[in-house]
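Remarks on the structure that follows.
A single protein chain has been omitted from the complex, and every remaining protein chain is retained in its original position.
So that you can tell them apart, the chains are marked A, B and C in the order they are listed, and the count of residues begins at 1 in each.
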Amino acid sequence: MKAKLKAECSKEKLKYIRGFVKESIEILEATDLEKEQIVLAIDEVCANAIIHGNQTNDTKQIILEIDVTETSLKVDISDIGLYDPEELAGRNKDIADIVKDKQKGGMGLKLVYSIMDNVEYYIKNNMSICSLTKVLK
Amino acid sequence: MKAKLKAECSKEKLKYIRGFVKESIEILEATDLEKEQIVLAIDEVCANAIIHGNQTNDTKQIILEIDVTETSLKVDISDIGLYDPEELAGRNKDIADIVKDKQKGGMGLKLVYSIMDNVEYYIKNNMSICSLTKVLK
Amino acid sequence: MEIFKQKQGDSLLISVEGELDASSSIDMDKAIEATINEGIYKLLINCEKLSYISSAGVGVFVSYVEDIKNKNGKIVFYKMQANVLSVLQILGLDKILSIAETEEEAKLILNEG
Partner (left out) sequence: MEIFKQKQGDSLLISVEGELDASSSIDMDKAIEATINEGIYKLLINCEKLSYISSAGVGVFVSYVEDIKNKNGKIVFYKMQANVLSVLQILGLDKILSIAETEEEAKLILNEG
């Protein structure tokens, strides 16, 4: 099945997006915990697209495209903020240093990379796209 | 928000479609019962598109497009079966006659027309489209 | 959807759980057909755990109403959830089908007149 969602860039929309994702990946043959983690990974990328990619400007939209079968998942999240994927490298910072530096952020991409099999960033049609994939064993 | 789903034409997909619809219309400011009835109306049109429009051929797909705000809903359901909207008139048959004639079908569109504000059928790009709208008061 | 059958004298109690849609209604159709083929025409349908019904689910019950009536039988529903009841109400079937609140009431209706 293929599911697509366009949502305004406001943080309040995140909970609806999660509900939408939860239902869209329902056919995946994964445990509830695995599905919850996948919802989390997608939530993190959407939050980044809304907050960093579009500065929570709710006249802007993010686009979520989900392609799911019983055993595989591909999700593309697009936002109009054109950023350099190289700058997302913050995810390698040590967790103990994040605590020491009293950071509130910088943990989202760590989760995304841990939960998904593959994470790719690229630019197409003037949109920044984050493409997530996972194949169930 | 705008949500879109492509699903294979098999009746087993209907329950995922309902789950998807339920989440997609979550922001509507309607009662739970109203939302359940809207899910039902959309389920009926999708079932028709899968069964009558595509003869439950699961190599074919139906497309669901939802445009929702807090107070309004527009849903387009597309299938490749090209039918004459005039032929859908069966919905006017009296319910007592349906019982007398031992019919198993012919009640779906009655529900759809009761629940939604407006129901329109048209053909575009060689697809049959059923367009449902509802505005909350 | 799951169907549980329980014979009670000359009647059958069918408990239906889950969602009765265009897909699962086929199983319900078979269950009722089998009951009638066994010569049982008194049916109690426990809807307490029926969370969803679409027109295809309604259609299964509707299609047997005449045959059951012709055999002096009856089909009585009880403990319907609000959303399921609303579907029958929209169709005007709440006035044609027998719908009870409790199991006791359903049994009274089943065995009357």
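Here is the rule we use: contacts are C-beta pairs under 8 Å (C-beta built on N, C-alpha and C of every residue); 3 or more make two chains touch, one makes a residue touch a chain.
This structure is a prediction, so every number in the text was calculated from the model and none was measured.
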| item | value |
| --- | --- |
| Which displayed chains the hidden chain touches across the whole complex | A |
| Given A:Glu23, A:Asp43 or A:Asp76, the one touching the chain that is not displayed | A:Asp43 |
| Hidden partner chain, touching residue among A:Ala30, A:Ile80 or A:Ile98 | A:Ile98 |
| For subunit A, residues in touch with the removed chain | 11-12, 14-15, 18, 33, 36-37, 40, 43-44, 47, 50-51, 95-96, 98-100, 102-108, 110-111, 114-115 |
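Just so it is clear, only the chains that are shown with their structure count from here on.
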| item | value |
| --- | --- |
| Highest C-beta pair count, chain pair | B-C |
| Chain centre separation (subunit A, subunit B; CA means) in Å | 30 |
| Separation of subunit A from subunit C, taking each centre as the mean of its C-alpha atoms, in whole Å | 46 |
| Averaged-CA centre spacing for the pair subunit C and subunit B, given as whole angstrom | 25 |
| Sequence positions of subunit B contacting 2 or more other chains | none |
